[in-house]
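The structure is given below, and queries will be raised subsequently.
All protein chains of the complex are present and in place, except for one that has been dropped.
Chains: A, B and C, in written order; residue numbering restarts at 1 for each.
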Amino acid sequence: MASANVSLQVLPLVEERKLNHVVDEVIEYIKGTGVKYVVGPMETTMEGELDELLEIVKKAQKICVKNGADRVISVVKIDYSTDGVTIDEKISKYIK
Amino acid sequence: MASANVSLQVLPLVEERKLNHVVDEVIEYIKGTGVKYVVGPMETTMEGELDELLEIVKKAQKICVKNGADRVISVVKIDYSTDGVTIDEKISKYIK
Amino acid sequence: MASANVSLQVLPLVEERKLNHVVDEVIEYIKGTGVKYVVGPMETTMEGELDELLEIVKKAQKICVKNGADRVISVVKIDYSTDGVTIDEKISKYIK
Partner (left out) sequence: MASANVSLQVLPLVEERKLNHVVDEVIEYIKGTGVKYVVGPMETTMEGELDELLEIVKKAQKICVKNGADRVISVVKIDYSTDGVTIDEKISKYIK
């Protein structure tokens, strides 16, 4: 079982009309990594090993820069468990 | 259109085996308020007016106490816009 | 003893060169409220009753709007305890 859930919210400091585009690029990148993920209204949550997920968080900063942001503020939440932790166990009962 | 999206993650300091129960009580309460909401793996996001959503955040702390937590740590994210902001505009394209 | 510590980080979506000015206005406002507070590099933490602190969080959003931001993203952390919680008990031993 995966050892971590990591949520990422990026706030690249770009003009507001470009904000969604940069966020979409980050989500596209996450999709391409092959990790399990769920897009939420304020953050995207990923499931996997802590190492790989923090590597994705790091890379996401650079994708924002590549798309025009000189500065990026991010909020990252980590749920790390030696017994394993899954996205499904947290939300499956709330999805109709 | 609603002026705010507010995400709430509560971490009541209770024994781990009771954690899910307390979180469920908070989500049950949010459901009962009638605001639009989405449950995610790390936070629940609500849509509405800033006043009413912060009132719900406050009440959520007390629900944790009522369910056995002497102390509660919460992470709240606010997205506030004078032009209005919706959950749908952020996630609809990512939901299959 | 105060029942809560609340940390606030505001990210008004304005041009980067105006960002510090808007954040300063929010800190100035917090100073004027009379609550105990500590300014940190990523957030300002306040000590008081949950009600008054969430009222300040709400007002801070409007101060950002008044200073030119049509949209504001904030990260708020709450530490709420029925036994009381203070800023000093957390940081006094780390301040030389």
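FYI, a residue touches a chain if its C-beta (ideal position, glycine included) is under 8 Å from a C-beta of that chain, and two chains touch if they have at least 3 such contacts.
Since we're looking at a predicted model, the values are computed, not measured.
Asker: For the chain not shown, which residue from A:Val26, A:Val72 or A:Ile87 touches it across the whole complex?
Answerer: A:Val72
Asker: For chain C, which residues touch the unseen chain?
Answerer: Residue positions of chain C that touch the missing chain: 5, 7, 9, 27, 38-43, 45, 75, 77, 79, 87, 90-91, 94-95.
Asker: Over the whole complex, note the residues of chain A touching the chain we left out.
Answerer: On the chain A side, contact with the omitted chain comes from 50-51, 54, 57-58, 61, 65, 70-83, 85.
Asker: Would you write out the residues of chain B that touch the absent chain, in ascending order?
Answerer: Against the left-out chain, chain B lists 11, 13, 16, 19, 70-71, 73, 75.
We take it that only the chains that are shown with their structure count from here on.
Asker: I'd like to verify one number: the distance from the centre of chain B to the centre of chain C, where each centre is the average of its C-alpha atoms, in whole angstrom.
Answerer: Computed from C-alpha means, the inter-chain centre distance equals 20 Å.
Asker: Considering chain C alone, which of its residues make contact with at least two other chains?
Answerer: Counting only residues that touch two or more other chains, chain C contributes 70-71, 73, 75.
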